[in-house]
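Data first, discussion second: the structure below is written as structure tokens.
Entry: chain A
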Amino acid sequence: MTTAMLMSSGMYLAQGALVTIGLSLGIIAVATVAGMLLALLRLYSWKPLGLLAAAYGLVARGVPLLVLLIGSYFSLPYLGLDLPLWLVVVLVGGLYFGAYVAEVFRAALAAVPRTQWDAGRALGMRRVQLFTIVILPQARRLSLPPYLNVALVAVKNTSLVSAIGGWELVAAGREIGERTMEILPAYLAVAAFYFVICFSISQIGRHVEKKMRYV
Partner candidate 1 sequence: MSDLTSPATSEPLVVIDRVGKSFGAVDVLKEVSLTVAAGDVLSLIGPSGSGKTTLLRCVNYLETYERGLITIAGETVGIEPLPDGRRRRKSDRQIAALRAQVGMVFQHYNLFPHLDVLENLTVAPCRVHGEAPGPVRERALALLEQVGLADKRHRYPSELSGGQQQRVAIARALTMQPRLLLLDEVTSALDPELVGEVLDVITSLAADGITMMIVTHEMAFAREVSTSVAFMADGRLIESGAPEAIFEAPDHERLRSFMQRYRAGNQL
Partner candidate 2 sequence: MNLAFILNNAPLLMEGAAMTVALAIGALLGATLGGGVVAFLRMSRHAPLRYVATGFVEIMRNTPILVQIFVLYFGLPTLGVHMSAFTSAVLAMSLQNSAYIGEIYRAGLVSIHPRQREAALALGMMPGMALRVILLPQALRRVLPPLGNQLIIIIKDTSVASTIAVAELTQASKLLLDRSAAPYETFLTVALIYLAISAGVAGVLKLAEWRYPVRAS
């Protein structure tokens, strides 16, 4: 392999990595909103709605993301919805990981001691005030490390997009492998790109966790 080929292959993979990062950010954004909603429904809403949210969580966490992706990709056109692939991925991935984010938020909210609610009420705060001023900031700190862990899994799972014909890092790696006949190095390079992205996220998580311990 010439240096020029190596350079262009690297650039190509970097483009794939950018698509992977973009998809991941989209998925995580949707998952965060969905997760917060689901957690609030489960903890503070009308009971039947809470049960519905719980059931949604069980289903989403019991079925592989790949099945959900393939299923929606094939089914949506039948519903007359002709969405671009990236949007399907962001929505389906977001809703799927929303179930995991909901568990993270729920655990964090539940971990704030009941006495904090009592203390807020004793100060005359209203429910919403109390939640946003007292409970949420404490829960946010608790939830950050497991939240980042869900984000890491989400990044890794964007690789499934290549299995439904999307173009991202793995697909870029496959093309390079086929073009250069250097299949093993191509996939190892793909793995290296993922490692850099994911390891950064885990390091941030670790850093946050360490800082939390001193608070």
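Candidate entries met the following condition: all candidates are chains of the complex that A comes from, given by their letters.
Assume a residue touches a chain if its C-beta (ideal position, glycine included) is under 8 Å from a C-beta of that chain, and two chains touch if they have at least 3 such contacts; residues count from 1.
These numbers come from a predicted model, not from an experiment.
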For this session: Name the candidate, out of 1 or 2, that touches chain A somewhere in the complex.
Result: 2
Seminar exercise, completed: Given the complex, residues on chain A that touch candidate 2 span 58-59, 61-68, 70-71, 74-75, 78, 152, 156-157, 159-160, 162-163, 170, 173-174, 177, 182-184, 186-188, 190-191, 194-195, 198-199, 202
